[in-house]
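Every protein chain except one is present and positioned as in the full complex.
Entry: chain A
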Amino acid sequence: MAEAQNIPVGSTTAGSIAVAAESTVATRMSAPPSFDVADFPVPHGREEEWRFTPLERLRGLHDGTATATGEGVKVTVEAPEGVTVETVGRDDARLGRAGTPVDRVAAQAYSAFEQASVVTVPKETVLTEPIRIAVHGEGGTAYAHQVIELGAFAEAVVVIDHTGDAVLAANVEYVIGDGAKLTVVSVQDWDDKAVHAAQHDALVGRDASLKSIIVTFGGDVVRLHPRVRYAGPGGEAELFGLYFTDAGQHQEHRLLVDHNVPHCKSNVVYKGALQGDDAHAVWIGDVLIEAKAEGTDTYEMNRNLVLTDGARVDSVPNLEIETGEIVGAGHASATGRFDDEQLFYLMARGIPEKDARRLVVRGFFAELVQQIGLPDIEERLIGRIEEELEASVA
């Protein structure tokens, strides 16, 4: 897709490269990071970090009125041998190392959770089977905290599945030891009414790598905030995302990659398709290259495919560069629409309408899906995309 072309009415595609620190990633937030919800004012919706989010649909996660209920979510962890799975109290020293909540909902989750789950892959343990974490909503409200830690040179694939109905606010930490490799797939396949807000903090060790794949299909409101920092040089982060936003859904992905040490890499690719009235996707891609982060190599990209009228995309890449001594830094954002002329063109070549839509959407996602590198996940995603399309045709 050519850059920033075919932008449908009602969408915005904005990009900026902030060289001076006038409006920085940090100053755009309404309060400094904190574990305590009391340090954040209740948002009113005009704050930079909340301006795209329908607060009235957060079911009270943002203003303290959402009380945890007994039957919030059920978490099941299936882990291969050698992996430690623990449920720990709030005072466990391993919590809160990868990052600090940056907005009120994340701080609310941190202030309100009762027990945390800690999954540990010992050093030099290379798993051949994935760790599977099922988070199933039981219809209630829950605050959760999850830590996944890989010791030095460990390798693991973690698949987190979110299903069912829930109002869930959570923090997820990925602590990746030196030279370790973590692939984590988080699938948001919620029922239609679910509300899910989560901050993901990854701390990438020296020469370690993170591959994060966020897949969002379901929910009424899903608002995820994946954040990456580096604990030493040589770290790599690949952040892939795929979303399929249907009528009435709000799906928001806000990313931050903080290049806080030298010689690290990051690559962000998020792609979304939207269909139906009031489908709303938001993508915020913040990349910060700090003054000391010489040798940084980073690229971020967001692509959106609007399949019908009535859908809206807000895509805002933002790159802050405090040093010129870098390998590369770039960003791109484009929103295109699958419109009646494309449909006509394909149909005029004999292709039935349903197949035409499928062709375009599959093609749009294929390149991203192929980068995942996990055949069973790839197949499942393609299958799920087909289902979304079937549902839209019906």
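Just so we're on the same page, a contact is a pair of C-beta atoms (placed from the backbone, for glycine too) under 8 Å apart; a residue touches a chain by one contact, two chains touch by 3 or more; residues count from 1.
In the analysis below, contacts and distances are computed from a predicted model.
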| item | value |
| --- | --- |
| "Chitooligosaccharide deacetylase", "MarR family protein", "Biopolymer transporter ExbD" or "Fe-S cluster assembly ATP-binding protein" - which is the UniProt name of the missing chain | "Fe-S cluster assembly ATP-binding protein" |
| Absent-chain contact - pick from A:L305, A:I321 or A:I372 | A:L305 |
| Chain A residues touching the omitted chain (full complex) | 1-2, 305, 336, 338, 340-342, 344-353, 355, 359-366 |
